[in-house]
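The complex is shown incomplete by one protein chain, all other protein chains being positioned as in the whole.
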Amino acid sequence: MLKLSNNPTIDTVTKLVAVAVLMFAFVFVVMVPLYNVLCDALGINGKPSGEAYTAVPAQVDESRVVTVQFVATNNENMPWQFGPSVTRMKVHPGAVNDTVFFAANPLDKAMVAQAIPSIAPSRAAEYFHKTECFCFNQQPLDGNSSAQMPLQFIVDQDLPRDISTITLSYTIFDVTDMVNGSVAVR
Amino acid sequence: MGDHHHGPAKGLSRWLFTTNHKDIGTMYLWFSFAMFILGGAFAMVIRAELFQPGMQLVEPAFFNQMTTLHGLVMVFGAIMPSFVGLANWMIPMMIGAPDMALPRMNNWSFWILPPTFLLLASTLFVEGGAPNFGWTFYAPLSTTYAPPSVTFFIFSVHVLGLSSIMGSINIIATVMNMRAPGMTYMKMPLFVWTWLITAFLLVAVMPVLAGAVTMMLMDIHFGTSFFSAAGGGDPVLFQHVFWFFGHPEVYIIILPAFGVVSQIIPAFSRKPLFGYDSMVYATASIAFLSFIVWAHHMYTVGMPVAGELYFMYATMLIAVPTGVKVFNWITTMWRGALTFETPMLFCLGFLVLFTIGGFTGLMLSIAPSDFQYHDSYFVVAHFHYVMVAGAVFSMTAGVYYWLPKWCGRMYNESMGKTHFWISFIGFNLTFFPQHFVGLAGMPRRIPDYALQFTDFNMMSSIGAFIYGASQILFLYNVIATIVAGKPTSEEKVWEGAEGLEWTLPTPAPYHTFETPPAVK
Partner (left out) sequence: MCFTVKRLYRLALGPVLMLLSLLSGGVLANDSNTSSVNMSPGVTEVGHSIFDLHMTILWICVIIGVVVFGVMFYSIIYHRKSRGVTPATFHESTKVEIAWTVVPFLILIGMAVPATSTLIEIYDHDDAELDIVITGYQWKWKYEYLSDTGQNVSYFSNLRTSQQEIYNTEEKGEHYLLEVDEPVVIPVDTKVRFLVTANDVIHSWWVPALAVKKDAIPGFVNEATATATEVGIVRGQCAELCGKDHGFMPIVVNVVSKEEFADWLAGKQSEAAEIAALMAQTFTLDELMERGKAVYDRNCLACHGAKGEGGVGKPIAGSPIATGELAGHLEVSIHGVPGTAMQAFGGQLNDVDMAAVVTYQRNAFGNNMGDMVQPIDVFNHKKG
């Protein structure tokens, strides 16, 4: 075994301190990134990929219809009116679909929002591809104004057969302070 | 040489600057008992409020501070330091070493504890109150929604972690390097084995806890978003990190207790421990399994079904090595010549009640039924059966068992037995009904409850007061023993006791084994 010192006690202590330091680092450099990777890959918590999907040419499965529901939630202290323009769509796997969400800022001051998507059932997350989404970026909105926010998505043809309904939920957070405080947002 | 044989220094500086393992062990034990009383006082507030439905004594906000501090103080202030104290006293004496390997660090790892708990307890008096988010401090309740005292809490956890890591490094260094000649690993007393494994667990997971609270600190004060969905983080990540620490933590608490029981049952059975080797392997397997089962605390967060199944199967497996231990203890008693002095009574209490806690643990591991048990009083009952009847009972057994060796005086046996019976009855009266209210649908951590839970809660509160009062008897008995117990100078206080500590004079001199003993 590796020997770090001729004094056996110092040798043991040095190794143990190294283990403790490594375990502390392990949290930041392994657990957090690994968790995020696993979530992305497996759709844990229904957390869909945060990046735009590059559409690959694919056949549209006309024989199958999947219902996509849209749900919007405001996080605490988020005064915007926010919601889908249609509450549900019937789509074919493989087809490119467009919809919009509306948002209105009733306050007098400009604000910035971040929408966080989540999909139920969570195992559908990896089959739900967004080619364009307002959730990819923070959304600024001037006081007393409103906006139409586009969403374009494809439901994968490989979506397991037993899933007939997918719920896409957006929770909208007020991130004005985070942005203005010019604090780095991960 | 002569200079080396002086006794302890006099006065306060003896305790402040001591590097003697026995002094430090003593301080750990007294400190942990003080914390046990403090945490117990918090529990009394909780049980008094829950004595009947309606809010009587405290406000809901304060109630939450009580449950939080009760958990933190009991886990980090009472149980863990008490076993570190026992380790300090006993490990050198059990392996034939003159002291711990790092005596000065030993002093520090103790002395950083009292100020830390003073700080934590003082948050009760600051604006916004003490931490109120439960001892599991789930984000975002403990970050975005926490009272200002959360920063002190984080600092406290860092220092506690540091203390535990230093203590563990010391124990590992001692066990690995300071065993008497001939004391091979497989000859070590089981208490030393369980502590060695516990110490490795501590070194591995206390830094993870430190990482979790560091991330909280950064989220609160430096604008990161580890646990906030708004910035791309995830509150569930906190739970994963916490329980990656938290599950090994519960074995950190219980493994030394297994060690104590494995010393005492053979002594009062007058028969060697059955299956020593398998005990060591079972301990090691429990420690290993503790790293791969953490998410069984999180069945309801919405994991994929495959994840639930994996964590369920892995958790159920823990029943195998735990069962082996229980069977070994019982077989040790089988065809022995049993006597029932106080330490043995507490060990038998441990055996029965810990096994019940093990059964409920197995029930909780079954994911589908856990949907009904999770976060109910059933869970509260379960972990008090393993924490109190497991760790605290065996700790109490250990104190009665080794007290005569420590101070050269015998405790009052009938008072000890009375203490046991009152504890045993009080404990069961407190926690057995909690299984029922939990199954009937009472969530944990609530300051007030629906009327159908009244009878059992009342019973529970009465039991808690009885159990609490019995600890005063314990305190009295220990002090009376130290001050005026019947002196004994027999080396082997107990007829059936085995091990190097019983070859030393009674009371154990300030310095022991300065020349290593010979081990057969």
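Lettered A and B in written order, each chain numbered from 1.
Everything that follows uses one rule, which is that a contact is a pair of C-beta atoms (placed from the backbone, for glycine too) under 8 Å apart; a residue touches a chain by one contact, two chains touch by 3 or more.
These figures come from a predicted structure and were not determined experimentally.
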Chain not shown: contacting residue from B:48, B:112, B:317 or B:458: B:317
Contact residue for the chain not shown (choose from B:151, B:177, B:331 or B:503): B:331
Full-complex contact with the absent chain, from B:17, B:185, B:288 or B:371: B:371
For chain B, the residues touching the chain missing from this view: 53-56, 59-61, 64, 132-134, 138, 140-141, 144-145, 229-230, 234-236, 269-278, 300-302, 305, 308-309, 312-313, 316-317, 319-320, 323-324, 326-327, 330-340, 348, 351-352, 355-356, 359, 362-363, 366-369, 371-372, 374-376, 421, 424-425, 428-429, 432-433, 436-437, 439-441, 443-453, 455-456
For chain A, residues in touch with the removed chain: 45-47, 69, 71, 73-77, 79, 87-88, 106-107, 116, 118-122, 162-165, 167, 169, 171, 173
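By definition in this document, only the chains that are shown with their structure count from here on.
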Chain A and chain B, separation of their C-alpha mean positions in angstrom: 40
Residues on chain B engaged by chain A in the complex (per definition of touch): 101-102, 165, 168-169, 172-173, 176-178, 203-208, 210-212, 214-215, 222-226, 229-234, 236-237, 240-241, 244, 301-304, 307
Interfacial residue positions of chain A with respect to chain B in the complex: 8-9, 12-13, 16-17, 19-24, 26-28, 31-32, 35-36, 39, 42-47, 50, 75, 114, 116, 122-123, 171, 173-175, 178, 181, 183-186
